[in-house]
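Input: a single structure, listed below in structure tokens.
The complex appears here without one of its protein chains, the remainder shown in place.
The block that comes next holds subunit A.
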Amino acid sequence: MIVLTQAVLAAFERGLNSVLAMDAVALTRLAALQGTVIAIDCPAPAFRLFLLPAGDGLHIAAHHEADVDCTIRAPMTRLTQLALAQNKTAILHSDDVILEGDSTALIELSDILQGLELDWEYELSRWLGPVGAALIGRFARNTGDWTKQSQASLQRSLSDWLAEESRTLVGRREGEARFAEIDALRLAVDRLEARLERLAQRRRT
């Protein structure tokens, strides 16, 4: 079990550090955090991990027998959100997330991970050379742009067809107008109700 845990951590650490190495400034910023230890404590499923930033990457340990600078205690769902979300600060302020100790290092680490800009083209050029990397890079960018445009166009066409042709759904503008009418009606009903209440009160007195 010890070896299996270590193998999983080592593989994850290796993958993560390869990604970190693709950012121009991440390792330099991590080096500034060297010596700090951040503990991640998850109650369900129960596990505890330790993050040790260093100049060569982020080290992950299942045990750490010395002092910890900061502990974050949160359920698995929150930790996953924290790993994936763009706005990590909002998740750190959630009710079910508990921070203990000096959170400066954790916020800095979260900032490093949030601000990653991966220069994958440089990494590719190390294997394929500059010409190959540039060709693949241009192809990937063109494909990405085409995919985005196609998606946007498909979405527009589909929504037009559903709203205008098949009349399966109400169109956006039509829907907004209907909602505005409902809002106005609700407001009028509220006013009427208040007026009736006032009249009833006057009659009683």
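The rule we apply is simple: contacts are C-beta pairs under 8 Å (C-beta built on N, C-alpha and C of every residue); 3 or more make two chains touch, one makes a residue touch a chain; residues count from 1.
As a convention for this text, contacts and distances are computed from a predicted model.
Q: I want to check something: the complex is missing a chain, and I'd like its UniProt protein name from "Ectoine/hydroxyectoine ABC transporter permease subunit EhuD", "Na(+)-translocating NADH-quinone reductase subunit B", "Tryptophan synthase beta chain" or "Ubiquinone/menaquinone biosynthesis C-methyltransferase UbiE".
A: Per the UniProt record, that chain is "Ubiquinone/menaquinone biosynthesis C-methyltransferase UbiE".
Q: Out of A:Ala21, A:Cys42, A:Ala61 or A:Ala85, which touches the unshown chain?
A: Counting the whole complex, the residue in contact with the absent chain is A:Ala61.
Q: Could you please point out the subunit A residues that touch the chain left off the display?
A: Given the touch definition above, subunit A has residues 2-3, 6-7, 9-10, 34-35, 37, 52, 54-56, 59, 61-67 touching the missing chain.
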